[in-house]
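Now for chain A:
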Amino acid sequence: GSKGRAAAGGGTPTAKAAPTDMSEQDKVVNWSNWPEYIDVNDKNQTHPSIDAFTKQTGIKVNYTEDYNDNDEFYAKVRPLLAAGKDTGRDVWVSTDWMASRLIRLGYAQKLDLANIPNHGNVEDSLANVPWDPGRLYTLPWQSGFAGIAWNPKATGGKKVESVDQLLTDPALKGKVTLLTEMRDTVGLVLMAMGKKLASFTDADFDAAMAELQKAKDAGQIKGFTGNDYTKPLAAGDTAACFAWTGDVVQLKADNPNLGYALPSTGYTLWSDNFVIPALAQHKKNAERLINYYYDPKVMAMVVDYVNYIAPVKGAKEFLVKQDPSVAQNPLIFPSPDVLAHSQVFKGLDPVTETKYNKKFQALISG
Partner candidate 1 sequence: MAWIRRHLLAIVAFLVLFYMLLPNMVVILFSFNKPNGRYNYQWTQFSLDAWTNPCGAPGMCPALGLSLQIGLIASIVATILGTAVAFALGRYRFKGRAGTNLLIFMPMATPEVVMGSSLLTLFIALGIPTGRTTILIAHIMFCLSFVVVTVKARIASLDPRLEQAAADLFANEYQTFTKVTLPLVAPGIAAGALLSFSLSFDDYIITNFNASPASVTFPMFVWGAAQRGTPVQINVIGTVMFLASLAIVGVAQLVNARRSRVKVA
Partner candidate 2 sequence: MATESSGDLRLIDITKRYETFTAVDNLSLVIPQGSFFALLGPSGCGKTTTLRMVAGLEQPTVGRILIGDRDITDTKAYQRNVNTVFQSYALFPHLSILDNVTFGLRRRGVSDYKAKAMEALELVQLAHIAKKKPAQLSGGMQQRVALARAIVNRPDVLLLDEPLGALDLKLRRQMQIELKRIQSEVGITFVHVTHDQEEAMTMADTIAVMNAGRLEQVGDPGVLYENPATTFVANFLGQSNLLKAEVVGTPGELADLDVHGTKLRLPTPRLVEGVQTMWLGVRPEKLRLVNGDGTGVEDGLNSLTGTVTDASFTGLATNYLVRLPWGQELAVVQQNDGMPRASVGTSVTLAWAPEHSFALDSRQDAHAGAQDQADDTGAA
């Protein structure tokens, strides 16, 4: 029999802390994040907010954009976590459901709120999530929507604004990518079928899968991607795709013709959250980093660049002051109407999650 057993096997979902926190001796913090998820000085490719943090605290940030996809990243770090080994990272940014899993399996450490005095700045709507009541383990980094993006160069100038069009328009044949993120891809399709993401049934799920399978068999879909959909979209190898809001806004800076739509049938709303993994060597530095970004002024700086929704109270105010034009941006400042059409994928118990995952993986990896 295999010994590949989770630490959770014993039923104690408490992540181990490193025997000694190296934060004081070793003024670094290792941060893994999604690509296109932080402010960039376009001239020299540096990250101003990070540089400012280092200046302020003397803590060097090893910032790595190696978080392309929740599953893929989890698969990478899981063997280490399961074996009780340090992952080499002090903090990373996981989407809600993945953060929930990490807590459940005891792979995420409780935050020392004493090191995060800005903790209270978290938006009220996000301060209490079912999987982390009171935000003891995680704090959100950004929130956003998944919608549809297109490159008019490849669509022949056509706009792509609905899920149906994306999956069936022959003009897009073979030039469509969808997300490996099951909750976004299936979620968008479920909503297009008129289902509610909070209450759909197994049968609804299967119906959505069938829809996707049909599109795939028809050759409509070029691929399923993580955050790496951006390059082919910008290059025009992908005509249209499911995409995360902020990414596309960032791409538009180089390529203003790119189009973006939140489907009228509905779109997913999600958050990505800071997680400090078990055995992180610089937990305290990570907490200082989190605290730093929970300063509304700093968060405003990031959001101004990444164009996602800030989870920090007061950030918007700063932003409006700084750059009034963004106040008009519905992606950063979603109106209640926009928010009303967004939906959050329901929480899944491990058995259902495995069941859905298996079906979805068969679709995307087959």
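Basis for inclusion: all candidates are chains of the complex that A comes from, given by their letters.
Just so it is clear, contacts are C-beta pairs under 8 Å (C-beta built on N, C-alpha and C of every residue); 3 or more make two chains touch, one makes a residue touch a chain; residues count from 1.
Note that the structure is a prediction, hence the values are computed from the model and not measured.
Student: For chain A, choose the touching candidate in this complex from 1 or 2.
Tutor: That would be candidate 1, which touches chain A.
Student: What residues of chain A sit close enough to touch candidate 1 in their complex?
Tutor: Against candidate 1, chain A makes touches at 2-4, 32, 35-36, 45, 63-66, 68, 76-77, 79-80, 83, 85, 87-89, 226-228, 230-231, 234-235, 251, 253-255.
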